[in-house]
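Handing you this structure, nothing more for now.
For this depiction, one protein chain was excluded, whereas all remaining protein chains were kept in their positions.
Per-chain residue numbering starts at 1, and chain names A and B are given in the order in which the chains are listed.
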Amino acid sequence: MNPFAVAALIGIAFGWTLERAGLGSAPKLAGQFYLTDLTVFKVMFSAIVTAMLGAFWLSRLGIVDLSQVYIPETFLLPQLAGGLLFGVGFVVAGLCPGTSCVAAATGRGDGVMVMMGMFAGVLITGLAFAPLRQFYESTGRGSLTLPELLRIPAGVVVCGVVAMALIAFQFAERLEKRA
Amino acid sequence: MSTPRRYADPYLTGVCLGLVLLAAFVFAGRGLGASGAFASSAAGVVAAASPSRAAANPYFARYLAGDGPWREWLLFEIAGVILGGFLSALFAGRLRASIERGPNLGRGSRLAYAFGGGSVMGIGAVIARGCTSGLALTGGALLSAGAWLFMMAAFAGAYVFAPFVKRAWR
Partner (left out) sequence: MRRILAAVAAILGVLALFAGGAPERSADGSSAGPPKPALSEVEGARRQISAPASRWRYSRRAAGATFQTVAPVELAEWIRDRKPNLRVVDVRSEAEFDEYHLPRAERFTSSTAFAPDDTIVFVAGGERSVHRDVYVLRGGVHAWIDEVMNPTITADAPPSTRAAYERASIVSRYFGGVPRVVDKLPAARANATAVRRRGC
């Protein structure tokens, strides 16, 4: 099938699922950072665990060739700095790029504004890219994965992530009850 | 699942989201994303305004290669996200023209926070080469070290800054 058609179909499922979880609503997302509503964490990590287990087992069974799937590359300093900045922007805006589109699609004016802000931020950073370039390209480590970094088998990492997530979910439930 | 304001179970929706991500791996050979769509369209806009400037810009130039900035996988995906979000809200009775905000923030201020926060996220996403969808979700599932680093940094940044914008949400 046409790759763009696949993209659109996957996008529809993505947007639908986000809205179902309520992640198209900024106050709900912001609640994560005041520990009153941990939906963001629950959805995100349930998704990560599911896709991680799926990718691991499908590749083990020879159904998916993970070497043909693009794995986001590691750039230590830029992703650390960019992550911190992103987090700051996230708690101010209450929406991330994907969820801002969902919010906008459901009529939220603040969602539209976040999208416009994102566009402006990307545009300005791109235009002023020259001085950033050296930093941007520093500390690259290629497609480094946690198993390679920690020098332990992928299966051990997978099990560890599942364990951490399940334990964290318990904490999340308790935190929310106290809120 | 159709009463307005009653959202689906977060764990179940999370699993569904994970399956969508997995479907992307299997059928598209890549994961999800969002900030890249913004980058590609920004490149397209710059190119439309000034092709030479766009081509000379080291960040935008790569989006002009290949089939050009508008035939970008993520743009079609984001179009789908918008449609999917709309449909879900439509069937759930959650479509509503509104400006969602904390109880102590005015509409104008909320819009300003939204734009400002969005811009800072845009800067962060460019530098980190991704956002929560592309890095945290996709890279997280694929165990990319940089993605996990980004995820932890983003949560840390948000939690540390949250007290400073408390009046926006509480």
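The rule is short, and it goes like this: a residue touches a chain if its C-beta (ideal position, glycine included) is under 8 Å from a C-beta of that chain, and two chains touch if they have at least 3 such contacts.
Given the structure is predicted, the values throughout are model-derived calculations rather than measurements.
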item	value
Among A:I71, A:V91 or A:V114, the residue in touch with the chain that has been omitted	A:I71
Omitted-chain contact residue, chosen from A:L35, A:L76, A:I124 or A:V162	A:V162
Touching residues (missing chain, whole complex) on chain A	46, 49-50, 53, 56-57, 59-60, 62, 65-73, 142-145, 147-148, 151-159, 161-163, 165-166, 169
Residues from chain B at the interface with the omitted partner, ascending	9, 11-12, 15, 29-36, 39-40, 62-63, 65-66, 72-74, 129-131, 133-135, 138, 143
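As a convention for this text, only the chains that are shown with their structure count from here on.
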item	value
Residue ranges of chain A in contact with chain B within the complex	1, 3-22, 24-28, 30-34, 39, 42-52, 54-55, 58, 63-64, 66, 68-76, 78-98, 100-111, 113-127, 129-130, 132-133, 135-136, 141, 143-149, 154, 157-158, 161, 169
Touching residues (chain side chain B, partner chain A) in the complex	1, 7-8, 10-32, 34-35, 37-39, 41-43, 45-46, 57-60, 71, 73-74, 76-89, 92, 94-102, 110-111, 113-162, 165-166, 168-170
